[in-house]
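Just dropping this structure here.
Part of the complex only, each chain left as placed.
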Amino acid sequence: MFNIALFGVGRIGQVHAVNIASHPETCVYSVIDPYVEGAQKLATKYNAVIQTVDEALTDPNVHAVCICSATDTHANLIELAAQHGKVIFCEKPIDLDLSRVRDCLAAVNKYQVPMVVGFNRRFDPQFRAVKDQLNAGVVGQAESLMIISRDPTPPPAEYSKVSGGMFRDMTIHDLDMARFIIGENPVSITAQGSCMVDPAIGEAGDIDTSVLVMNFPSGAMATIHNSRRSGYGYDQRIELHGSKGLLKASNMKENLVEHWGETGCVAAKPQHFFLERYQAAYVAEWQHFVDVLNGQTPNCTGADGEYALMLADAAIESMKTGKTVML
Amino acid sequence: MFNIALFGVGRIGQVHAVNIASHPETCVYSVIDPYVEGAQKLATKYNAVIQTVDEALTDPNVHAVCICSATDTHANLIELAAQHGKVIFCEKPIDLDLSRVRDCLAAVNKYQVPMVVGFNRRFDPQFRAVKDQLNAGVVGQAESLMIISRDPTPPPAEYSKVSGGMFRDMTIHDLDMARFIIGENPVSITAQGSCMVDPAIGEAGDIDTSVLVMNFPSGAMATIHNSRRSGYGYDQRIELHGSKGLLKASNMKENLVEHWGETGCVAAKPQHFFLERYQAAYVAEWQHFVDVLNGQTPNCTGADGEYALMLADAAIESMKTGKTVML
């Protein structure tokens, strides 16, 4: 049984808490959060202790940390955990600043601690099936990838500042997915964005609608289609066109019941948001982390986090300059 | 070019007129209908002459007749046409009375005139694809067939008397389809019906909702699910379960556009009724009749019409007695 110290008891921390507790090889050993009431509640539920950061990192019973705290604490906690030899699971992003990410990863490397970064979608069974079928040669060589990713409703405009903007916060998942599916690093990126959803987002200097085009060494191309507001739930789809055909991963709907009536054939909407849509992905992601605890090599690393952030920065540059950015 | 004498200028007569005129080997030569105004309109449109029954049948330029007049005129017209050596296309049914049908077919046989009976669904490309795939062995041996057939809206209650009731008017298509798909004649039939849609239909002695079960010599079973009112257009589906899998023919929708919005994912309804749904079937049916004019053997004959009526009568008996009728 691996004892996990859980940093952060917000929405995503609670998701991981359930999976940690359900997994036969892990338990929520301790909870760390300045928000005392929330920490207490979670600790009670999982029979865990409440610790300070120092207590958790110096506690020899703690085997690993699960970092779900505020974004601006990630890099520090990673460095501290690495220093104390704890295996690290960290929610993305490592940091919003690329040079800070690089310093942090240098520290991790120095202490040789395994780290998994939480790009949850890599573990989604639907997208994994696309990747597996591509690898199995079902559609031949990848030629054209289309990633459609739309949130159900936009965040408050002020969130743009905390989050680093849409490309660093939201598109970063899709940038990583493009690399993951194609299996290459892009040679160039071209980004276009506009503010169509909420003028306040534009006033805050951010965008809410965008199209990105990536070119890969093999000649393959990928497009990413983002919006902060779908109007119909969480739109998470992938289409991969290859030399022998197409692979399509459709949305998961709230249920499979259709109503046929006077106004048409009505099916349920896509599942509401990431907590529903990626439930199975979070379970598979945690399973991978347990495999890493058992000695397996991480397949979603700090370097992947760094790469995705670098692409997000390049996309911002492309959008600002109106030019393709060569990588 | 084959000259066709068209009997009846109602809804179905007009459907055939278009197909006769569009086909490179046939033309609407003459129109016969006591409703003068309608006959005149069609004659003008297709550059055809107006004839009486006698004129049409004795005109040596008429190669074939297309009988789309009122049901109670079919048998007489068939006999007259046979007598005059005209090749016959007749809309179903030949007659609502089984013994009258048998007499009529005896006349046709005597004069050795080819006749095609208009079970339009046999020519539908969707159902034909099911039949073809079954014949090609795609699902192995047929085990269980499900025919779902629902009209969009019920006819007026008084129509029940003219039409011979739901089994003879509507279900008869499905009874023929079951024989066509399975490729065997059933050994028994069990019918259940109720009046759920319009009490006036019940008062007129008819039903509007029914389930039929047919058993075939091979052990295969078929069910027919009918309603006089769907609430969502014309519901015309077939599912064939065989020893190696399932074949499903779904409804054709008004269009292929989906709207995803707050209330769900809305697709178009099934096409409204038989004129839309079976447009391609009517074209294929007429092509078959032209093939017959060119010497091919009819594959949907008077005997098929007789058999389907016999099954409808057996279904009525089963419903009334509450027993399975052995055939």
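The chains carry the letters A and B, assigned in the order they are written, with residues numbered from 1 in each.
Convention: a residue touches a chain if its C-beta (ideal position, glycine included) is under 8 Å from a C-beta of that chain, and two chains touch if they have at least 3 such contacts.
Everything numeric here is computed off the predicted structure, so don't read it as measured data.
For this complex of identical protein chains, the structure file gives a whole-complex count of 4 copies, while the figure shows 2.
Operating definition for what follows: only the chains that are shown with their structure count from here on.
As a whole-number value, the distance joining the C-alpha centres of chain A and chain B reads 57 Å.
By the touch criterion stated above, chain B contacts chain A in their complex at residues 230-232, 253, 260-270.
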